[in-house]
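Of the protein chains in this complex, all but one are displayed in their positions.
Order as written gives the chain letters A, B and C; numbering starts at 1 within each chain.
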C-alpha cells in the first residue's frame, strides 16, 4: 500500500481519490474548496491544508486539474508539488493538458529526481466512480511499472503509449475523433430528418454497420430527442480542441477535419451552449440548416 | 417460393442471386457480361439473355447496378424493367443511387402498377456471400412486408426506414459517416505518429473509449500498416459522396464536415488512388503533412 | 446592323435588349410575362409572342435565362430556338449555367448549323443598363469574331476565353472567388469588431494593401453597416456555387475553400436570407460567433 497525496478533488478527482482509499492506500487530499476535502475525509482519507502538506512524505502524488496553466502553477510553482516532493516520488498527472506542458513537467520533475507520468483518463464521472476509467499513460517504462498498482484502483484499461507527453497526445487524438464523430452524427441526423426518414430505424441500421461508433451508441438516441443534459461540457471539449490544434501546430501538422470540427465546437460555445453536453453540437448543425 | 428476375450479377449481385437460389427461389439472371450469367446457372439459376427475359413473369425483380444513370436506363428505359414487368410485381433496387432517382423510379413503377422499394445494402462482398447484409429499405409498408421474405435470403438486418428514397437517404448518411470516420482516424494516426506515440497501444486505448468505432475496429490496424488492399474502392465512395452532396443540395442542407471529407476523397481519387480501399484516404492525409 | 431575337427580358436581359436597339439593331423580344415585352416595344424593339417568332429570320439570337434547365428547355426544346433558327444564325447565351450544358447546347446547335457562344456576364443591373458589362465568351473563334460587334453594344470588356463552355467555366471561377472574398471579409470584420478595433479605419488600411479587393471596395462599408439591400441575391449565388461544384466534380477536381464557402452560402439560404444581397453572408458569420 502506498502513501498518496491527491491534489484536485473535483468531479473526477474526488471519486478517484475515494477509490484509492478503498483500495487500501493512505490518501492525503488537497483541494482549493474545503468541502471536497471534507468529502474525502468522510471517505476515509485525510485532509491536507496545502499542496505542501499533501505532498509531504508521499510516495505517489496525483494531480487532477482543469487545464495546462493550473498544472504549471500547482506542480512547477514556487510552493508547488516539485518544491515539496521527496526524491524518488512518483507524480501522476491525470489532467488533460498540452503534451508540451506534460513534457516540461516531466523534465522539471526529473531535475528533482521525481518520476513523472502524464496519465489523462477517459470515461467520465460514471467510470471515475466505478474505478473503470481508461488511462493513457506517457512516461518512462519503469515509472509506468511503478504506477500500475495504484492506477489499477482507478482504471480498468491502463495502457502505456510512449514517453512523456504521449498520454496527452493520445488523449488529444481521442478528443479529435470524438468531436468529429459527434459532428458527423449531427450532420447525418439533420440530413435524415430533412428527408423525412424514420430516424429511430435509421440510427438502428447505421449503428449495425460500418457507420457504427461508441458515440452513436452512447448519444445517438438522446441527440435524436435533443436531450443534452449533464455530461461532458462543450466548453471543456472546446479547451481540448485548443490543445489538439496547439499540438498539431507545434509538430507542423495539418488536420483539416479536426480543425473544422474545432471551429464548430468554438461556434457552439460562442453561441452560449458551452455548459451543455458536447452532443449539443447538434443544436448548431440544426440551426445552420435553418431548422429547429 | 418466388419467381425472381435478377439484373446485375457483379461482385455484390452475383452472390446475392446465388443466395436467393439457395433459399429455394427460382432466379432468372441477366448481366451484360455473359460469364456472370454462367456462374448463376452453375449456382442453380437460369440464364436470361435480356432484361425483358429476366423480368418476364417475375414476381420480384432485383436490380443491383453501379450508379443512378444505370438504374434509369435499365428500369425506366425503352426496353427496361418497367416496360416488361407484370402488374403487381415487386421491384427491389439494391443499387446505391440518388434518393431523387429512387423516388422517380418508384413513381414510374406505380404508374405501371409495380411496387418499388429502394433497398441499398451495406456490408461488402463478405456479407453478400454470407447473406448477412444490412439492408435499409425505403418504400410503402405493404411492399416492404411483401419483400421481407426474399430479403431474408440476402440480409441479416432488414430495416424499413421510410417512404420511397428513404433507403437511399440512409445509405447516403451511412457513407457520409464512414468517410468522415476514416478521415478522422487518418488524421489521428498521423498526429500520433508525428508525436512518436506507440500507435498500436494508442489505437487499443482509443478503441476502448468514446473514440471507438466500427471503422477503427475493421480498418485501424491495417491503416497503421498502410495496407490498402482490396476492399471498398475509393472511387465508389467518391461516387457516393457525390450522392450525399446532391441530396443535401436538393434538400437545401449544409453539412460542413461531410463536404470537407468529400473533398478529401475527391483529392485521393484525383491523385490516382481510386482503386484502393477507402481507408487509403490515409495516404493523402499523410502526404498533406509532408510525411510518407 | 443585325436582325436580333432576344429571349428573356428580365432585370439583366431587358436593359441589354434596349442597348442593342439603341445601337441600331432590329430586336424582336420574347418574354414569358408580357409586361417586359411591352417595355422593349416602348424602347423601340418589336414584340414576339413566342420563341419561334423571336427567332424567325434572326441573324443573332440572345438568350438570358435563370438556370441550366431553362436554357435546355428554351434552346433545345421541341418548339425552341434551335427548332426555328435559320442556318448560319449565331446563338449567344448570356445566362449563367453549367459548362457541360453550354457544351451540349453548342453541339446541338452545330448539328443545326447554328454557331453558339456561351457568354455569361458580370457587373449586375447597373452595368447592364450602362452597356458596360464584362463578358466572358466561350466558343469557336469565328463565332466570337462574328459576335463582337453586337456584344459591343452591351459590354465594355469582352474576352474570348476558350472553346464552348469556357465562358461558363470562367464565370464559375468568378463566382467562387467572389463568394470566397465576401466570406473572408465577413470573417475579418467580425474578428475586428470582436477585438474593439475601429473598423472604418481598419477597412481603409486593409483596402490599401495586399488585402484590397473589388469586394472590399464595393461592399465593405455597407457590410460594416449591415446594409444588405437589393443587389445580387444570395439564392442566385447559391445556384452558381452549385454550378461550381458540379463542374469541379465533373472534372475530378477538389476546391476546399470554394466548397466550404458554398456551404456557408447554402446555410445562409437555409436560414432564410436568400433574397438579400450576397454580402449578407456576413449575417451568418456574425451569428455563428454568437454576436448580433
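Note that a residue touches a chain if its C-beta (ideal position, glycine included) is under 8 Å from a C-beta of that chain, and two chains touch if they have at least 3 such contacts.
The model shown is predicted, which means the values in this text are computed figures rather than measured ones.
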item	value
Identified contact with the non-displayed chain, of C:19, C:95, C:122 or C:271	C:122
Residue touching the undisplayed chain, where the options are C:45, C:80, C:180 or C:242	C:180
Contact with the hidden chain (one of C:145, C:205 or C:275)	C:205
Residue among C:223, C:246, C:264 or C:282 that touches the chain left out of view	C:264
Residue numbers in subunit C that touch the chain omitted from display	99, 122-123, 134-136, 157, 159-163, 165-166, 169-170, 172-174, 176-178, 180-181, 183-185, 187-188, 190-192, 194-198, 201-202, 204-206, 208-215, 218, 244, 247-248, 251-258, 260-261, 264, 285, 288-290
Chain not shown, touching residues in subunit B	256, 260, 267, 270-272, 287-291
Touching residues (missing chain, whole complex) on subunit A	242, 245, 248-249, 252-256, 259-260, 262-264, 266-267, 269-270
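The definition used in the following text is that only the chains that are shown with their structure count from here on.
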item	value
Centre-most chain [mean C-alpha coordinates]	B
Distance from subunit C to subunit A - Cα centre to Cα centre, in angstrom	52
Geometric centre distance via CA averages, subunit B-subunit A, whole Å	38
Between subunit B and subunit C, centroid-to-centroid distance (C-alpha), Å	38
Subunit B residues counted as touching two or more neighbouring chains	248, 252-256, 260, 264
